[in-house]
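With one protein chain removed, the remaining protein chains of the complex are shown where they sit.
In this document, chain identifiers A, B and C correspond to the written order of the chains, with residue numbering beginning at 1 in each.
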Amino acid sequence: MNFHLPTYKEPDFNQEPFLSAPDAQTVKVTIEGVAPEHYHGLSIYPEYFKIQGQWILARESRMDGVPVLKSDGTIQVVEFRNLKVGDQVIVGRSEDGRQGIYVYARGFSSHEASADLFAFRSGRSRETAYSKDYNDLYDLLNYEKDHGYIVWVLGPAVVFDYDSRLALSALIANGYVHAILAGNAMATHDLEAALFGTALGQNTYNQQSPPNAHYHHLDLINKAREAGSLDQLIEKESIHDGVVYSAIKNKVPLVLAGSIRDDGPLPPVIANVYQAQDEMRKHTRKATTLICLATQLHTIAAGNMTPAYTQKNGEIRPVYIYCVDIAEFAVNKLKDRGSLSVTTLVTNVQDFVVHLRNNLVSS
Amino acid sequence: MNFHLPTYKEPDFNQEPFLSAPDAQTVKVTIEGVAPEHYHGLSIYPEYFKIQGQWILARESRMDGVPVLKSDGTIQVVEFRNLKVGDQVIVGRSEDGRQGIYVYARGFSSHEASADLFAFRSGRSRETAYSKDYNDLYDLLNYEKDHGYIVWVLGPAVVFDYDSRLALSALIANGYVHAILAGNAMATHDLEAALFGTALGQNTYNQQSPPNAHYHHLDLINKAREAGSLDQLIEKESIHDGVVYSAIKNKVPLVLAGSIRDDGPLPPVIANVYQAQDEMRKHTRKATTLICLATQLHTIAAGNMTPAYTQKNGEIRPVYIYCVDIAEFAVNKLKDRGSLSVTTLVTNVQDFVVHLRNNLVSS
Amino acid sequence: MNFHLPTYKEPDFNQEPFLSAPDAQTVKVTIEGVAPEHYHGLSIYPEYFKIQGQWILARESRMDGVPVLKSDGTIQVVEFRNLKVGDQVIVGRSEDGRQGIYVYARGFSSHEASADLFAFRSGRSRETAYSKDYNDLYDLLNYEKDHGYIVWVLGPAVVFDYDSRLALSALIANGYVHAILAGNAMATHDLEAALFGTALGQNTYNQQSPPNAHYHHLDLINKAREAGSLDQLIEKESIHDGVVYSAIKNKVPLVLAGSIRDDGPLPPVIANVYQAQDEMRKHTRKATTLICLATQLHTIAAGNMTPAYTQKNGEIRPVYIYCVDIAEFAVNKLKDRGSLSVTTLVTNVQDFVVHLRNNLVSS
Partner (left out) sequence: MNFHLPTYKEPDFNQEPFLSAPDAQTVKVTIEGVAPEHYHGLSIYPEYFKIQGQWILARESRMDGVPVLKSDGTIQVVEFRNLKVGDQVIVGRSEDGRQGIYVYARGFSSHEASADLFAFRSGRSRETAYSKDYNDLYDLLNYEKDHGYIVWVLGPAVVFDYDSRLALSALIANGYVHAILAGNAMATHDLEAALFGTALGQNTYNQQSPPNAHYHHLDLINKAREAGSLDQLIEKESIHDGVVYSAIKNKVPLVLAGSIRDDGPLPPVIANVYQAQDEMRKHTRKATTLICLATQLHTIAAGNMTPAYTQKNGEIRPVYIYCVDIAEFAVNKLKDRGSLSVTTLVTNVQDFVVHLRNNLVSS
């Protein structure tokens, strides 16, 4: 039942076509933020590039980034908008090694074992049997708690409900959350629940809507803006429960990315979305497990920047991604990226989070 | 936190328009299975009819049935197809008492209290806060276990998963299930899981599909047909877990209604759907709580025949209906009937059933 | 742009393993309605059985039926419940010819061409580009109108709306509909619209609900039961539009299968679901195109009994199946059967039917 990290098997470059393959070609960037023609686009998988006769692994990857060869011989992954004039971009679109570029999709032993199940697993839906997925996740999180970096991506639905909001807070307090990526709405609703007991004006437990409670939402934002920061809001208003409170108290980084749907916004929300991407990527590049709950926008944003592998203490290990949503369409959006590491669960995130708390946190 | 049955407040017929209202009119059926023109159609609510100067409560109700005045002065509820020549059908379509017909929608004190929440509750969705609904349901089931009649309506999804199938079995074994209404598929998948560990050929725990496992479904049906009954199948094949096994072992009635989608079918499946309705109604007329899981067909069928109230030891009490499905559209179908007693939860029934087991059955 | 029927390429049985394969084995039925152990279960594909040294094609197929060798050397497809004592059932579960059983999935040239797209097409959703599917369907229906047998499977949603109800009627009147499989609800709502302008009490054009219009549903059923048949109802009430009217006027067979959800039912509704299956299969065995609209129950029932091929004037040709529903989950249910001939469209059937009328029927 306990979790074992699958071992990564390096490709054997002492054979063809690797031996006689040429070095990967590079072309210099001449316009800021624009890649040279035939640039190579990165995938979620480990990618090796032949540089001066050696096959070098890009230390990180992210989908839709381009590989830039640095003067120290390393390969860095850069988004288009961050390309600088003079950057040496690797060009070439074959992936089998013959152009000095090798995309390696099957490095983890356990993944190979499940490869023949791919067709079957592609049909995950509300009727898939999730018992083993839950059990595997409990084992994984108990391992990752101490050995990994667990990044949670949260939509607002998870704090609308009394139990799930407290369950998530308990997971934070008990070390199962190492970073949170979310938006203005999740934080606002959570803090409204802390201060007024409501979310968007509706009581998170008894579902009642007190008179004028629709003002709570804006009142909370206004108070936060007045306080100047979430730390100060929490202190000033003596807030002592919830996701934001637990994150701040337990020093769990909380990245709040702005969107055009925002009211307010709360003080720490990042208005520039590409700056927000950079802040998010600081955490996804460290992520060993990513858990995405009921948010298509943030899930796809985080999913696109998270590779199928990461390096931890010099070892290459898989990154596990979970995506939980009540709509098949939503979870399939992420699964379509083709990663074998994505596990989708079709259910209400309230129930999902409460199950996790019940199985991970002793009461 | 504990459950209290709301008390029923009889209408006060010692006032107008009841006092001066005429007796309800009746017209005789002249064609088998056809109601006279202007027949009165029944609702889910308690309905009173003025008969020889007295206001008489129809002992039962069901939506879309018609009230028939029997020679002993009682009012019986009859489906169109069951009308006999000579039956005295009550006619009239006003419901306020003036025609001797009174539909009484607000007899239960606690319902009145929640009346002003109706607009708000109509918007239940995946984002509704369900904590209190769960807690209320735990309390209700602990009460009903000893004092009520809990009818479960089961779609096949509930037995596709290892944990939820066992959770439901535990609820049966512990007295939380008094009757089960389902179809050929639920019973077949459950028995396939008992015999082969798969449902439709897929392992209910590890999601794997062994070679030729798609035959398990038909093999199970064929074995059951050979055994002649589910009791004999269970004995012959030494089946010892699951919903069907638990129902039979605990003498919980199991009504399996046929549909055009059926393979086989299993021996006890009722081929004639109107005969199946009659068998189902034997249980819904006794029901004090109805729990419908992930089946639109059976849920609407059972919902249509279940009134908002029932009489238990001479007392009139509400019937509680829960409808759980992952699609808002599906739960709204039942809610549209307008009963205040219907509580809808939008989630995966696997999680729902496991939560119930965890909170009701001591391990 | 015009439709061309793909040609069927017979398997070449003059090669191994076919030449040295043994005859298919048969075992006699000893219990009514029960297949012998190791019975062979049929698929949607053409299946050949080696009988006395010759490879014989089962003339028809249906999923989950069993092949019975008749005394005249033909192979008949029989449902479990219809097996008679003494029937010679073919046994064996390998499908590659070595047991005298050969399942032939790639007989149609055009299907092979699209085979390498299978992975991609498996992901059909609301975001799939449907332009070509519409155009192909227009061409197909213009061909099938004269050369095929077009069976429509209708859920009630298609008659809730004014335009789509009339559009479907126009398709019937213009020869694009050769048989209709549906349930009590579709026919009832359609006739209610013809008589009262409402469906379930709601005006099909302006969406308004006149006072007491919820009685229209039962009134229509009651009138139909009084009339004794739909023909007589239409004459007696001077009904002159809609799906049922158009079907009867144009002598298009209408099979109405009963379900436990039915009110009434209407006179011709078949109460026994297995008898209803038999009536449905009379049409699906002739079907060259099957169009299923917004009904999970009837779609899966009809889909299960419809093979991927049919024989028309001695020629083997593909059967085209279209499944239209607004939910990905619903259309995937049918697609999961694996037939390359199923084309799914995720949209509201109202719009689908109106598009068909606009492009097929000159106004």
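We adopt the following convention: contacts are C-beta pairs under 8 Å (C-beta built on N, C-alpha and C of every residue); 3 or more make two chains touch, one makes a residue touch a chain.
Source: prediction; values computed, not measured.
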Subject >> From A:Q88, A:Q277 or A:N332, residue that would touch the chain that is not displayed >> reply: A:Q277
Subject >> Among A:K28, A:R93 or A:R106, the residue in touch with the chain that has been omitted >> reply: A:R93
Original post:
Of C:Q25, C:N222, C:T289 or C:Q350, which residue touches the hidden chain?
Top reply: C:Q350
Original post:
In the full complex, which of A:E10, A:D64 or A:E315 touches the chain missing from this view?
Top reply: A:D64
**OP:** Check the options C:T26, C:S169 or C:T204 and report the residue that touches the missing chain.
**Re:** C:T204
Subject >> Absent-chain interface as seen on chain A, which is shown >> reply: 31, 33-35, 39, 41, 64, 80-81, 93, 212, 215, 218, 221-222, 225-226, 257-265, 271-277, 280, 296-298, 300-301, 304, 327, 329
Subject >> chain C residues touching the omitted chain (full complex) >> reply: 117, 120-121, 126-132, 134, 156-157, 160-164, 199, 202-209, 294, 326, 346-348, 350-352, 354-355, 358
Subject >> Residue numbers in chain B that touch the chain omitted from display >> reply: 122-123, 125-126, 328-329, 332, 336
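One rule holds for everything that comes next: only the chains that are shown with their structure count from here on.
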Original post:
Among the chains, which is located farthest from chain C on the basis of C-alpha centroids?
Top reply: A
**OP:** Would you mind pulling out the distance in Å between where the CA atoms of chain A average out and where those of chain C do?
**Re:** 44
Original post:
Can you list the residues of chain B that touch 2 or more other chains?
Top reply: none
